[in-house]
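Left out: one protein chain. Kept in place: all the others.
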Amino acid sequence: MSLVQIRVRVNGGEHEGDVEPRLLLSDFLRHELGLTGTHVGCEHGVCGACTVLLDGEPVRSCLLFAVQANGRELTTVEGLAEDGDLHPVQLAFRDAHGLQCGFCTPGILMTVVAFLREQPSPSQEQIRDVVSGHLCRCTGYQNILEAVKLAAERGSP
Amino acid sequence: MSERWFGAPVVRNEDPRLLAGQALFVDDVQLPGLLHAAFVRSDLAHGRIRSLDLSAARAHPGVVGVYSAEDLGDLCIAGPVLVPPPPIERLEFHARTPLPLARDRVRHVGEAIAVIVAESRYTAEDAAEAVQLDLEPLDPAVALEAALAPDAPLVHEDLASNLAAHVIQEKGDYRAAREAADRVIRRRFRYDRGVSGALENRGIVAWWDPHDGRLSVWDTTQAPIPVRNALAATFGLSESQVRVIAPFIGGGFGPKIMFYGEEIILPWISLQLGRPVKWIEDRYESFFATTQEREQIHDAELAVAADGTILGVHDEFLHDTGAYDPYGLTVPINSQCTLLGPYRVPSYYSEFRVVFTNKPIVTPVRGAGRQHGVFVIERLLDAAAGELGIDRVEIRRRNYLDPEDFPHDHQILFQDSAPLTYDSGNYAPALERAADLIGYEAFPAEQQKARDDGRHLGLGIVSYVEGTGIGPYEGARVTVEPSGTVSVVTGVGTQGQGHFTVFAQVVADQLGVDPAHVRVVTGDTMEFHWGTGTFASRGAVVAGSACHAAAQAVREKIFRLASHLLEVSEDDLELAHGRVTVKGAPDHGFDLSELAARANPLRGAVRPGTEPGLEATSYFGPDRGSTASGVHALVLEVDPETALAKILRYVVVHDCGVVINPTIVEGQIHGGVALGIGNAFYEQLHFDESGQLSNASFMDYLLPTATEVPPIVAEHIETPSPLNPLGVKGVGEAGAIPVAAAFAQAIEDALAPWGIEVLEIPLSPQRLFDLLERASGESPTEGKPGETEEVTP
Partner (left out) sequence: MKPPPFDYVAPSSLAEALQQLEEGGFDARPLAGGQSLIPMLNFRLARATLLIDLNGVDELSFLHVSDDGSLRIGAMTRQRAVERSEDVARAAPLLAEALGHVAHPQIRNRGTIGGSLAHADPASELPAVMLALGARFRVEGVNGDRWIPAAEFFFGPFMAALDPGELLVEIEVPALENGDGWAFEEVARRAGDYALVGVAAQVRVDGAGVCSSAALGYVNAAATASLAPSAAAILVGEAPTPERIAEAARAAATDDCEPPSDIHASEAYRRRLAEVLTRRALDRAFARAAEAHEP
């Protein structure tokens, strides 16, 4: 299978690569670009650990081929902090103890950042609903919900 | 001490790295020339390997090596039994452990047969499809009870039956208790299988560097030091040549304590090829290749007096160990011991049979068999309460051990081979508090009001104990560095429990520093190489106590050196805010950084009998485990039309001794409860008659999500353990243990008009539908199913 040249913008930087068409976007980000903050938990779109922003919208990077991101804009967890300062959503997760092993966390952060942008004052039900697109085995979700609420209350950008 | 960090809700030291996506997990390891492995696994539950042709796979472009059992040679031997059975009289145990790669027979779906090594994982999977494997199907033994039938297919052909172990433990005279009883309550309970479901699958990166003469292995293990020792022994290397690193681990929950064939194979491949090689288990593989838990069938009997006093318990159970039993008897012994709960049980007869089946291997998963024991005793008490007309909270209170009963010797052996002796406990306050928090008194009115509106609410409230914090030991090294940073190094691995923070808190108090300035390193055998691992809710208890001891030793060194340098008595010194100073003269003293530099002089003489540096290594080994306890209560709503249940509120009042960090402890409880809810209502592995798993994906194996887990209120009661200097008990597994028992009681309560009885977990909506269908023919006021015997004295 011939390689396809792609060019993507990730966290504000341009990247080029020659990829097999079948290369999953999650593997491209992790192993070609070295952005290992995006985690892979199931590779069938259920767990949500690999969630990234594609043109600002959260998507499962295990359910996209890298070629499909050609010419698009991606944001991964590495792109949230600015100048070494954690993003307000990241800080809220720390303050509310919204993570334990931290494996599912990057995907959840990406969903929540996009969610709060669209819905700055969400209800508890809306928070629960959007977090339900992610699996976490450590926290029982309670403190994740608290973290989202805290981030919303603090008016995260 | 000006500030006390122990007991404070300190934010976690490990979080910034995790949140920024900078924490290193095994699959993040990238090395020059890294190769990738994929396994060829059996697609039959039971079969004989007729032929295995690897030539096409070897010829596949991009493939570097393909190996079978034959290629492994002498390495392809059955692994050790990791936990030998306790010295129980008349114990029968047949050890059968798997080969790294199956040689001529496969005994469960997913057993590894060959391994492909290629330039990419994609290529390795392509080549795996080119392997020509001819498997002759053999009849499988799948169902637990049927596997013990005389004509059942044999999982291990050299054994006379599928019996893997037979164990009896007893105390008192159950027969006499039964005769003295006013009621004997007998039930059959089933508990089915699930997976641990860590979000990170297992993975290994192995790198033999011939220039350095060192084998480095990044491994998602809960036990890096035992893995290091095993690898050194296997490959004839010195232990110092092998470095095992358990970096950040994406959840452990038990199965990552196992030592797996892949952990031998990957290093061996790197030794063969002189290149680093990585294998990351994928989610599909994880449903077969990672160990599972908890299929048991109990035939249990409770002998009670008319006032609800427990006179004795008789329990015979079957435990499914899957195709092999490499972890010994830990899980069924936990079930056996935990059944006694917080209660005074004068006589106990417990007999179990461990059974081989053609299913994946069973080893501890969070709770590790304790769930079953709690389920059995709590369900029996519920039945007794119902039949004797005693309130369900009252029957528990009447049977609790009293505070003055401790230490309490149950006269049987626990999984760690020590006598099952509870160190301390105070059970009634937790029960009262949980009843208050859940609204027990007001609930009948709430329930009636809801029923009037056509809604069915039910309440469940149960007790449990958990044996935690067992030996043998852990160690820690504490160093005050000249930079002023305090480093703490310990051998246990960490999987999200907050070790980087709680160990820092323990040390910070001793050294008068902020825990944020304490750098904790875990799970790297180069840094610390004595210890066993993270299991049995023991990290904070055993490693935490070792950190405490090492920090105390450093504290003594600080005082001794400062006393010498300042020429004042140690009694006149104080240590706070990173400085040791003369009391009442805060300017007269040293920053710890300066003192650390002074402790490591470049010239001059170190006084005889002293060591350089502000550093100490200490070990801690408890005589036996400490017993944590608690009460769970919940209210749920059942829709009898759809057979769906929704938990509305959940309360945990628990006692894990002295709490180091309440936020972290609550987090552990939330997660445990969520796992327990999964086990109780959502998660089940469905094996068909041929031993095939029908739901090996996260689409069909249902981990609870945020919409299924209710808000959880957790409160602490602190009864210190006398067995360690911190007074702590373990908490990692507690949340998961009693959920099914509480859930079952609440379902029965909600559906009281139907008179159903819940004897089986998980209770899926399908099962609840079946129970309701069966009950709907009967009059709602008639007695419950199940056997009951009236014994006239």
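Per-chain numbering from 1; labels A and B assigned in written order.
Rule of thumb we're sticking to: contacts are C-beta pairs under 8 Å (C-beta built on N, C-alpha and C of every residue); 3 or more make two chains touch, one makes a residue touch a chain.
Just so it is clear, the model here is predicted, and its values are computed rather than measured.
Residue-wise, the contact with the chain that is not shown comes from B:A643, picked out of B:L101, B:L561 or B:A643.
Shown as candidates are B:R121, B:H319, B:H456 or B:H499; the residue that touches the absent chain is B:R121. Which of A:R60, A:H87 or A:R137 touches the hidden chain is settled by the complete complex: it is A:R60. Contact between subunit A and the unshown chain involves residues 1-2, 4, 20-22, 24, 27, 43-45, 48, 51, 54, 57-60, 62-65, 67-68, 70, 111, 115, 129-130, 132-133.
Although one chain is hidden here, its contacts on subunit B can still be listed: residues 121-122, 125-126, 129, 282-284, 641-644, 682, 686, 694-695, 697, 699-700, 702, 704-705, 707-708, 764-766, 769-770, 773.
Quick note on the criterion: only the chains that are shown with their structure count from here on.
Computed centre separation for the pair subunit A/subunit B is 29 angstrom, with centres defined by C-alpha atoms.
Interface of subunit A with subunit B (complex): residues 20, 22-23, 30-31, 34-44, 46-47, 49, 76-78, 80-81, 86, 90, 93-95, 97, 99-106, 109, 128-129, 131-145. Against subunit A, in their complex, subunit B makes its touches with residues 11-12, 14-16, 18-25, 27-28, 30, 122, 196-201, 248-253, 282-283, 495-498, 663-664, 666-675, 697-699, 703, 705-707, 709, 711-712, 735.
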